[in-house]
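The complex appears here without one of its protein chains, the remainder shown in place.
On to chain A.
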Amino acid sequence: MKDSLVLLGRVPAHPDSRCWFLAWNPAGTLLASCGGDRRIRIWGTEGDTWVCKSVLSEGHQRTVRKVAWSPCGNYLASASFDATTCIWKKNQDDFECVTTLEGHENEVKSVAWAPSGNLLATCSRDKSVWVWEVDEEDEYECVSVLNSHTQDVKHVVWHPSQELLASASYDDTVKLYREEEDDWVCFATLEGHESTVWSLAFDPSGQRLASCSDDRTVRIWRQYLPGNEQGVACSGSDPTWKCICTLSGFHSRTIYDVAWCQLTGALATACGDDAIRVFEEDPSSDPQQPTFSLTAHLRQAHSQDVNCVAWNPKEPGLLASCSDDGEVAFWKYHRPEGP
């Protein structure tokens, strides 16, 4: 396990500040980082080193908490504590803020693009999740305001292939939403975590969802469709999501992020104990009750809390991480050979 996660390099992405989040563009050639210095930086490679290609500094008045690339890779959305979401249009190395989405009452905690590219979701400490539609003229319109959570909403993520949205909250739950007629509705609430749920990640198939929490566990949830073979009860035509696995005892502090590699299925976590961990599903385990093994545990990956981990979408094993120490680190993960 010692050599399964190897450091490729570090960059002082947000000096004298904290780096909150990272996002790879769909082509896997650029990494966007954002932080407490109110800036977004775009990183690319020049030979073997990572260099800063652009700095987006005029968009927000306060911390930029998350960034997300559109599926086409031409736009970047940024969510800020200043209660707005900026949409940036990419023109080679330049980014221009083309729209600012307003409406949330206070800090925006997350933004995510649906795979179709036509929908965007945002969430906030105001407890709501907003769904926005974007048309061919780059006009954004809020089509739904969802007030299902009872507390601060920390993260939103779209299903990889269905128009299904998931949100994670300070109220200790995960909620799932779909479109019904002309509006969006919450069709499931996943309970089980004992504290704030910080982040979510779907597996490559979209059948399973990983959630990570302040309760120091990762939970894996599985979708059961009506009429499923396992006999799991469903209400009407909605699927039921059940917790099929809990990873506990591995993390000694809050888990801030979880990332599910769409190429290899490996699960990475970012933890408040400064470590990065990788888990892999045991190939012989029962799909209804899977077991995961810890295949990498890198202590002191950063000198402070790790806030985000992100798998490169094109290069298997390439992982980026960022921290309260303001740095971004790049890693190569090799699944360790079995005994």
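We take it that contacts are C-beta pairs under 8 Å (C-beta built on N, C-alpha and C of every residue); 3 or more make two chains touch, one makes a residue touch a chain; residues count from 1.
The definition used in the following text is that contacts and distances are computed from a predicted model.
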- Complex member absent from the view - protein name from UniProt, among "Auxin-responsive protein", "NAD(P)H-hydrate epimerase", "Cytosolic iron-sulfur assembly component 2B" or "Sorting nexin": "Cytosolic iron-sulfur assembly component 2B"
- Task: Pick out which of A:90, A:104 or A:125 touches the chain that's been left out of the picture.
- Result: A:125
- Item | Contacting the left-out chain in the complete assembly, out of A:4, A:63 or A:269 | A:63
- Item | Where the unshown chain meets chain A, residue by residue | 18, 36, 62-63, 65, 81, 106-107, 109, 125, 151-152, 154, 170, 195-196, 214, 305, 324
